[in-house]
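Quick one: this structure, given as C-alpha cells, is what I'll be asking you about.
Only one protein chain is missing from this complex, and each of the others stays in its spot.
Moving on, here comes subunit A:
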Amino acid sequence: MSSVESAVRPPVVKIRKRTLKQRLNASGYKWAPYLFVSPFFVIFAVFGLFPLLFSLFLSFHYWEPAAGLGAMEWVGIENFTFTLTDGWFQTSVYNTIWIALAAGIPQHVVAIPLAYFLHTSFKRSRNTVVGMYFLPFITSSVAISLVFTTLFSRDFGMINMLFTSAGNWTVGDIQPLAWLFPTANIDWNRPEYTKTMIAFVVFWRYVGWNTVLYLSAMQTIPKDLYEAATVDGAKRWQQFWYITVPMLKPMMFFAVTLTIIGNLQLFEEPFIITGGTGGIEQAGKTAAMHMYITAFVEGDFGTASAISWILFALIAFLTWGNNKLLGEKK
C-alpha cells in the first residue's frame, strides 16, 4: 500500500517537505527551549496558579458548595475578620506555633552536635548511622503516626511502660527517679499532653534530615582550620564552638527556614494522631488542619480560603523575620 502511495506522490512535494523540515531544524534552536520548558508552565497554570487566584477570589465570598458556583456571595473582608477574631482559629495558630517551637528548636539543638559527632568520630560506619537517623524522614508520615498512637496510648503504650518503670524503680524504700518520671500511666490524649506528643513525633521525623544537612555543610569546612586550632591547643569542644558553629551559619539559616516553613504547615502528623478531630479541646489542631476541617468537614470554603491566606501571610512574615535575624549580612 505505502509503496503505491509514494509512487503516486509527485516528487515536488517530497522536496518541499524536506526543505520545510530543514527550515524547522535550523530554527529549532530558537523555539525548542520554549517548548521544552512549557510543560511546567502549562501544569503550573492549571494546577498551581489558577487554584491560587481562585482561592484568593473565594476568600472574599460566602459559598455553599452544594448550591453550585453561581451561588457565591461577595462578602468583602468578612471571612478575614471572622477568622482573625475566631477563638478556634487563634487556638489553632497557638497550637501550631507551640508545636513548631517544641519540635523545631530541639531538632537543631540535637542535629548540630550529632552531625559533629558523626563528622569527627565516625568513619566507616558513618553512612549506616546516617541512614538510621534518616529513615524516619523517608517513611510515610501516616503509617508512622499510626504506629506512634499505639506507642503513646495510655494503658498499653510502650512509652508509658518505659516511663513508669523508671519512675517506679526502687532502691530499698526510695524511688530515686520518681521526681523525673511519672509513677502512673500518662493519658497522652489529655489536652495538656497532646501537643507534646505531636511535637515529639515531628522532632523524631525530621531530626535526621537536619543532621544530614548539617553534616553535608560540615564536610565543606576546610580541614586546615581545625589543624591550626589543634596546633594552638584548642580542645575539641572549643573547635566545635569556635570553628564549626560559626562556619555552619549559612546552613543554619537554610535549615531553620525549612523548619519554619515546614512546621507551620504541619498537617499529617496532628491529623492522624488526633484522628482528624484535633483532639480533646482541640489541643492538637494546627492551623492547616483548621483550614481542612473548615472546608471539607464544615463546608465553608470561603472562610477556609481566608484561613489559608492568613496562614500564608504568617509563614511569609516569620520567614522574613528569620531572614532578618539569621540571614547573611553581606
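Assume a contact is a pair of C-beta atoms (placed from the backbone, for glycine too) under 8 Å apart; a residue touches a chain by one contact, two chains touch by 3 or more; residues count from 1.
By our rule, contacts and distances are computed from a predicted model.
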| item | value |
| --- | --- |
| UniProt protein name of the chain not shown, from "Putative FAD linked oxidase", "NADH-quinone oxidoreductase subunit I", "HEAT repeat domain-containing protein" or "Maltose/maltodextrin ABC transporter" | "Maltose/maltodextrin ABC transporter" |
| Options A:T91, A:Q175 or A:Q265, residue touching the unrepresented chain | A:Q265 |
| Subunit A residues touching the omitted chain (full complex) | 24-25, 28-30, 32-34, 36-37, 39-41, 43-44, 46-48, 50-52, 54-55, 58, 65, 110, 114, 117-118, 120-122, 127, 129-136, 138-144, 146-148, 150-151, 155-158, 161, 204, 207-208, 212-213, 216-217, 220, 236, 250-251, 254-255, 261, 265, 267-268, 272, 275-276, 288, 291-292, 295-296, 301, 304-305, 308-309, 311-312, 315 |
